[in-house]
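With one protein chain held back, the other chains of the complex are shown just where they sit.
Moving on, here comes subunit A:
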């Protein structure tokens, strides 16, 4: 079975940049073109946010982009349809769908997995689907469609539980940087954050580790990458897109602010 996460890690073992984009934001039809721009500019992994009316784990920025996307008319069904051609433009970039459980259940987990798999999606993040429910009810379906779940880990997650989550996937582990929501300021206690990332690094887990929540710029990205394979940025990118006359230029500029332009990949776009 192809595993684009493992393939990526073999090519590039460190400093992975994972970017989150709310589907249907800023414009209803921006999603696939913007994903392409982000990849061309240097993103290593892309997370496609499925907008939801009540995103419990998200801060104000993603709440707002989700509301805008829903007003723009984005739905899970429409998104899955739009993504059907994406592998023609992005053959190798690992792609994830990130969203909440309810819209997925209304479509039906089997149907969701089937369409995601047909589009070439690699992984799924459903923060309100606990690992126990996943293991008991959905693991077989995910495997059948070659989809990998991504589980969140926090500074409060016990070692035993981290190891259990590590066993359940072969994508990556999502290390929530500290207490708080997406887009929050997690830099308050750098010492505690580094100690936590080091502690998890020392567990010698099977999966690579990406740090998310509160990663907003080059400094916080580099800091997070010191004890992890990479980091995830969402709210800061969405803030950069907010009101931009040319979202593609804004997206490119944002990626280059984290990671200076790499001529080999960004020349054509």
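As a working rule, a contact is a pair of C-beta atoms (placed from the backbone, for glycine too) under 8 Å apart; a residue touches a chain by one contact, two chains touch by 3 or more; residues count from 1.
Assume contacts and distances are computed from a predicted model.
Participant: Considering only the chain that is not displayed, what protein name does its UniProt record carry among "Tryptophan synthase beta chain", "3-isopropylmalate dehydratase small subunit", "FeS assembly protein SufD" or "ABC transporter"?
Facilitator: Options "Tryptophan synthase beta chain", "3-isopropylmalate dehydratase small subunit", "FeS assembly protein SufD" or "ABC transporter" considered; the missing chain's recorded name is "Tryptophan synthase beta chain".
Participant: Considering the whole complex, which of A:119, A:168 or A:181 touches the chain not shown?
Facilitator: Checking the options A:119, A:168 or A:181, the one contacting the hidden chain is A:181.
Participant: Decide which residue listed in A:14, A:84, A:106 or A:190 touches the omitted chain of the complex.
Facilitator: The missing chain is touched by A:106.
Participant: Touch as defined at the start, partner being the missing chain; which of A:153, A:171, A:211 or A:233 qualifies?
Facilitator: A:153
Participant: Tell me, which residues in subunit A touch the chain that this view leaves out?
Facilitator: Interface with the chain not displayed, on the subunit A side: 52-54, 56-57, 59, 63, 67, 70, 75-77, 100-107, 127-130, 132-133, 151-154, 156-158, 161, 176, 179-181, 184.
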